[in-house]
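Beneath this line is the structure, given in structure tokens, with notes to follow.
For this view, one protein chain was removed and the others were kept in their places.
Chain lettering (A and B) follows the sequence in which the chains are written, and residue indices restart at 1 in each chain.
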Amino acid sequence: MNIRSVKEFIIEKLIFLSGIASILFVVLIFVFLLKEGIAFFKEVPAGAFVGGKYWYPISDPERFGILPLILGSLLVTFGAILVSVPVSIASAFYISEVAPAKLKDILKTGIEMLAAIPSVVLGFIGMTTLVPWVKKTFHLPTGLTALSGSIMLGLMAMPTIISISEDAINAVPKSYKEGALALGATRWQAMYRVVIHAALPGIIAASMLGIGRVIGETMAVMMITGNAAVIPQTFLQPVRTLTATIAAEMGETVHGSNHYYSLFAIGIILFILTFIINITADMFLHRNKK
Amino acid sequence: MVENKGKSQKEKGKSQVKIEVKELNIWFGKALALNSLNLEIQANEILGVIGPANSGKTSFLRQLNRLNELELSFKMSGEAFLDAKNINQLKPEVLRKRVGMIFALPQVLPMSIYDNVTYGPRMHGINNKQELARITEEALKASFLWDEVKDRLKEFATKLSGGQQQRLCISRTLAVRPEVILFDEPCSGLDPISTAKVEESMLRLKEQYTIVLVTNNTKQAARVADRTAFFLMGELIEIDKTHKIFTAPRDKKTEDYIQGKFG
Partner (left out) sequence: MKTTTKQKIAFSMLFLCTIIVILPVLFVLGVIIKNGAKGISWNFLTTMPSDGMRQGGIYPAIVGTLYLVSLSIVFSLPVGVMAAIYLNEYAKDNLLTRLIRLAIVNLAGVSSVVYGLFGLALFVTFMKFGVSILSGALTLAIMNLPVIITASREALASVPYSFREVSLSLGLSRWQTIRHSVLPFAIPGILTGAILSLARAAGETAPILFTVAAFYLPNLPASVFDQAMALPYHLYIISTQIPNISIQTRYATAFVLVGIVFTMNIIAVVLRARLRKKKKW
């Protein structure tokens, strides 16, 4: 009896520790990014870092301006939003409101499969199919462009946006729709006049989480956007994103160099960015539940 | 435990207070579910508790084995005693082992009949096969289920009929040898024949156990309870010998309820 209660006491303490482990890990991530990145801001002021137009980390003198990288990320993300958000919301409506049960299962499985394909594989397929296609279609010197990145990342954001939007649509009380139908509205009218309004906070949250995924995405974007650290003018030129910069350059830095620290500084910016996006999206989701 | 039972049997002649409730208030959130309840339950009696929905009868019942405190919004004041010992000073496990409970719907666990009955004893550390077999037989006999299932103890319990499942639940509770058994509308989902069997086992059980029966079915209370308490909107309106409650209630509200004028 006594041994049992001691055992249970230990187990329940372990359960509690595991419960709060997630908080610990978020804090640890932030602390360790800061630990390695903060030193960099002593060398380069934050303003010059974020606003600087030139990223020449290994030339002499070194220049650490990440404006081109930020703009590269923004451009690719913006394009990806255009590609994925409308299509994803439409599919979410089709799957949850229109599709017959059997087709619904097939479509959902298809979307789960899309989510399951590793990013590096999509990057590779992008290189062999999408990139040549973009090059040929737009008569460009190279198909490694922001456009290719936007299309591929748009595709990768779709499963997130669709599944969370679908949850939001399903959570709309049946009575809303039935009320509209009882007044003689068609299913389509009920959908765009009633359901979409009730589901809107969830759909916004879904889109934000999709965007969060796009900003954080690394491998595919590194493989198909060309990685030129210049301020982008159009979708049809190579760009370099924040994530790709870290992934491509960390392997070549000298531990303890300014370059090494600067990549952690970029990591801090990415972490804060996704943190804000996720918290905001969660607020929308939470509001929807009430 | 065994000593306890011996004592209760020895003193069976005179009435002995098994459970005493003093000034008990229960809240869920801001809603008052039970309002300053005072009540005694004698050993080896069946106390029937009747009343309409939201009368506080289930909150009362679930307080006796402290299941209420699983609700996050639960708050209480006042005291309840089991054998003159404040139940809040007992460990909940110890209390619940002594005060068993049968729920409204038969809640069999998705395992074999045998595993259901021996679930409690095994968890309480009884591992001897023969001992477990003996407990099983005894518990199943007490709920009149033994003859129906003795050849298929390894079968899945969910295959039994609703009435059989509820009697299995009774056996499962008996197997941990409680002193008090709480029945929370145990026949609400059962047909008349199954109900009769459950009631028959209750009448048999009171020889050894103290029973509190919450029921929506006033006739059931009339059939099996020694005394009956009538609850309304969180208050105890009246408690008396069952035949008095049903033939000459003191309170007009009790009479109206029994005659089916509301509820």
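By our rule, contacts are C-beta pairs under 8 Å (C-beta built on N, C-alpha and C of every residue); 3 or more make two chains touch, one makes a residue touch a chain.
Since the structure is predicted, the reported quantities are computational estimates derived from the model, not experimental observations.
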Contacting the left-out chain in the complete assembly, out of A:Phe40, A:Phe64 or A:Phe93: A:Phe93
Selected from A:Ile125, A:Leu140 or A:Val230 as touching the chain missing from the view: A:Ile125
Touch with the omitted chain, as defined above, among A:Ser148, A:Thr218, A:Gln237 or A:Asn258: A:Thr218
Absent-chain interface as seen on chain B, which is shown: 65, 67, 70, 72, 92-98, 100-101, 103, 105, 107, 109-110, 119-120, 123-124, 156, 158, 169, 172-173, 176
Absent chain, residues of chain A that touch it: 4-5, 8, 11-12, 14-23, 25-26, 28-29, 32-33, 35-36, 86-88, 90-91, 93-95, 98-99, 107, 109-114, 116-125, 127-129, 155, 158, 162, 186-189, 192, 209, 212-213, 215-219, 223, 243, 246-247, 250-251, 255, 263-264, 267, 270-271, 274-275, 277-279, 281-282
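The rule is simple: only the chains that are shown with their structure count from here on.
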Centroid spacing, where centroids are CA-atom means, of chain A and chain B in whole angstrom: 55
